[in-house]
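Take a look at this one; I'll ask things after.
Shown here: the complex without one of its protein chains, the others still in place.
Moving on to chain A:
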Amino acid sequence: ADMDLFGDLRRMNKRQLYYQVLNFAMIVSSALMIWKGLIVITGSESPIVVVLSGSMEPAFHRGDLLFLTNFHDDPIRAGEIVVFKVEGRDIPIVHRVIKIHEKENGNIKFLTKGDNNEVDDRGLYKEGQNWLEKKDVVGRARGFLPYVGMVTIIMNDYPKFKYALLAVMGAYVLLKRES
């Protein structure tokens, strides 16, 4: 069976190769469109995030997947789980809101804390920053799936695994014959 596979590859003419490449490009484009669509529907720049630390245990563990929404009119209230980014840093943090002070005009400042942490997050904020604001929020956690995000963590920690996975996927798509 192996010999047949390589025989096929040699016999494939250029037209079939281009066809397969286009097929592959369509799959990638569709995936991107679905992702962009999710960004629009949820209002969040990152509607699906992977939990990276154990600071929210035992509710969430490293590798769990969280689904976020970030509707502009959704008020931020104590007890909610928010995903936020500290100004100047790229890593999103998933913690709970423990204090809010909201003015009549809707301006709000709030404090967060990981369930599994002893102290609140002031130590994580920017130097001199004591509160978070709406603009720091990536989204509110609305749903979750355990373990599923482990794949991205493994791909991050072991880049060879990522390349191997991509190579296998690429080979599969290019060599697949439609019957």
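The rule is short, and it goes like this: a contact is a pair of C-beta atoms (placed from the backbone, for glycine too) under 8 Å apart; a residue touches a chain by one contact, two chains touch by 3 or more; residues count from 1.
The rule is simple: contacts and distances are computed from a predicted model.
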item	value
Absent chain [UniProt protein name; select from "ATP synthase subunit b", "60S ribosomal protein L6", "Proteasome subunit alpha type" or "Signal peptidase complex subunit 3"]	"Signal peptidase complex subunit 3"
Per the touch definition above, residue among A:L38, A:A59 or A:V86 touching the missing chain	A:A59
Listed residues A:I39, A:I100, A:M155 or A:V173, member touching the removed chain	A:I100
Residues of chain A in contact with the chain not shown	58-60, 77-81, 96, 98-104, 109, 115, 120, 141-146
